[in-house]
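A quick write-up on the structure given underneath.
Heads up, one of the protein chains got dropped from this complex, but the rest are sitting where they should.
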Amino acid sequence: MGTSGNLSAVVQREPLRVAMSPSGVDKGELTAPQVLLIDENAHIVSEHDGKPSDESLLHLRIVKERGAGAVLHTHSVWNTTLSDLHAAEGGVAIEGYEMLKGLQGVRTHDHSEWLPIIDNSQDMPALAEVVRKTLNEHKAAHGFLLRRHGLYSWGDTLAQAKRHIEIFEFLLETMGRTALMKAC
Amino acid sequence: MGTSGNLSAVVQREPLRVAMSPSGVDKGELTAPQVLLIDENAHIVSEHDGKPSDESLLHLRIVKERGAGAVLHTHSVWNTTLSDLHAAEGGVAIEGYEMLKGLQGVRTHDHSEWLPIIDNSQDMPALAEVVRKTLNEHKAAHGFLLRRHGLYSWGDTLAQAKRHIEIFEFLLETMGRTALMKAC
Amino acid sequence: MGTSGNLSAVVQREPLRVAMSPSGVDKGELTAPQVLLIDENAHIVSEHDGKPSDESLLHLRIVKERGAGAVLHTHSVWNTTLSDLHAAEGGVAIEGYEMLKGLQGVRTHDHSEWLPIIDNSQDMPALAEVVRKTLNEHKAAHGFLLRRHGLYSWGDTLAQAKRHIEIFEFLLETMGRTALMKAC
Partner (left out) sequence: MGTSGNLSAVVQREPLRVAMSPSGVDKGELTAPQVLLIDENAHIVSEHDGKPSDESLLHLRIVKERGAGAVLHTHSVWNTTLSDLHAAEGGVAIEGYEMLKGLQGVRTHDHSEWLPIIDNSQDMPALAEVVRKTLNEHKAAHGFLLRRHGLYSWGDTLAQAKRHIEIFEFLLETMGRTALMKAC
């Protein structure tokens, strides 16, 4: 699932409490005591000396706009490659694959999933605002790409978010290889 | 062997009883109690609250037409890619590879295996009928592809079905990479 | 290291006794009692009900011509692909890679290794004779490819043979990817 990335899971809705992976920790070596508890402003509410991921604001935005229970963010070779190649179109249309049925609410392969691509930025409040707009423009989207950066997806549960990520990773690689072979 | 898929194995021929992987369960985490027992009409005969896979009808059709003892279905990047690229020809001819000898009854690399490609559908009874016709038109085929969906293969035993799947996956990737390099 | 293949190791020189993997057994599940002991004519000398691999004659030929202590044969996507693409030239020239230094007796990357390609055949005595001629024409070769079939390499010990196989697999994939990128 990529070399790095981060994840979050809603622990409580009112007031919002989100368990968030810390910044700068190898996720393969992530241990329970390292997980941070943050509020809706990404402030740490657990007694902890860690630092929440810079991208906490994006996670919180997705939780609020989508009512998601969990958010996952991955870096992979194929999602980075396609986020770059399709940037000019503003997104990738994923159509006609059986695997799309693994996305929540999709019942047929005869579905067109629009995976928006957002320009990368280090200004997290500004980026969170672009994420908010994008999610509202594309109400049916199950994920989005940050250009030359990675993939975000989410779900009601961590298991569902993981399934969504796996489906997108599979389909992006499949589309990449298919496009290459068709072009040659 | 792909991100998802399903499998079945004949437990009894008269009346037909087939052990079938349930719908919506990660196959890597499949446990014995989750396996369903179905009859020739895909009705559950085990006491169970699971739901048989939508594709049970395809498995049953293969069991009946081929006398197979086990059926496997896999989703992989390469089988999905080639199922799409060769869809217009109605199948993929796999010829001249030593690995073909791993298919039941094939004794030389100087063999041409036709792997039919069937258009994907959510109408399972209709798709099962297309599978029946395809199997009868291509009596020697050891498998088939569903377009943009995945690979089906089978065998007398689960081990043989697994070997067939591995051979097809290997050869589809090899043919894909070879075609790409020849085209460039 | 590929989906299948076979391996042999010299146990005694006079008279020749070679431990040989049996036919039709998954090498990942190979157990000591399954290993066969064969003589210089590929006849089984161990008390055993197994069947020596069809390719035993090729292993024996390599043992005799090269004085090898062990022979390995692998099927991989990249060795199969390149055995096909370079068949018309009769071999692949591997030049200028640091990894070549891992081949016995090679002391610099500034080395040209000729990996001959032999047409595949099911006539093992005839194929063994072609192997004999090829080995004599290319005295410095550390391996050869069978077209659309796989790679053979060998060494004084099983560890050296394994190292040679790994080096060839690495270099064939590297050359394949480099050629593709240069062509595009």
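Which chain is which? They are A, B and C, in the order written, and residues in each are numbered from 1.
Please note the rule applied: a residue touches a chain if its C-beta (ideal position, glycine included) is under 8 Å from a C-beta of that chain, and two chains touch if they have at least 3 such contacts.
None of these values were measured; they are calculated from a predicted model.
J.: Indicate each shown chain that the hidden chain touches within the full complex.
T.: A, C
J.: Just to verify: which one of C:16, C:37 or C:99 makes contact with the chain not shown?
T.: C:99
J.: Quick one: which of C:44, C:124 or C:180 touches the chain that's been left out?
T.: Only one listed residue reaches the unshown chain, and that is C:180.
J.: Contacts of subunit C with the missing chain: which residues?
T.: Here the touching residues of subunit C are 96-99, 102, 107-110, 166-167, 170, 173-174, 177-178, 180-182, 184.
J.: Residue-wise, where is subunit A in contact with the chain that is not depicted?
T.: Listed in rising order, the touching residues are 3-4, 75, 77-78, 80-81, 84-85, 120, 122, 146, 148-150, 176, 179-180, 183-184.
Operating definition for what follows: only the chains that are shown with their structure count from here on.
J.: Report, in degrees rounded to the nearest 5, the angle of the rotation taking subunit B onto subunit C when the C-alpha atoms are fitted.
T.: Between subunit B and subunit C, the superposition angle is 90 degrees.
J.: Measuring centre to centre with CA averages, how many angstrom lie between subunit B and subunit C?
T.: Their C-alpha centroids are separated by 32 Å.
J.: So what's the Cα centroid distance for subunit A and subunit C, whole Å?
T.: The separation of the two C-alpha centroids amounts to 46 Å.
J.: What parts of subunit C, by residue number, touch at least two of the other chains?
T.: Where subunit C meets two or more other chains at a single residue, that happens at 184.
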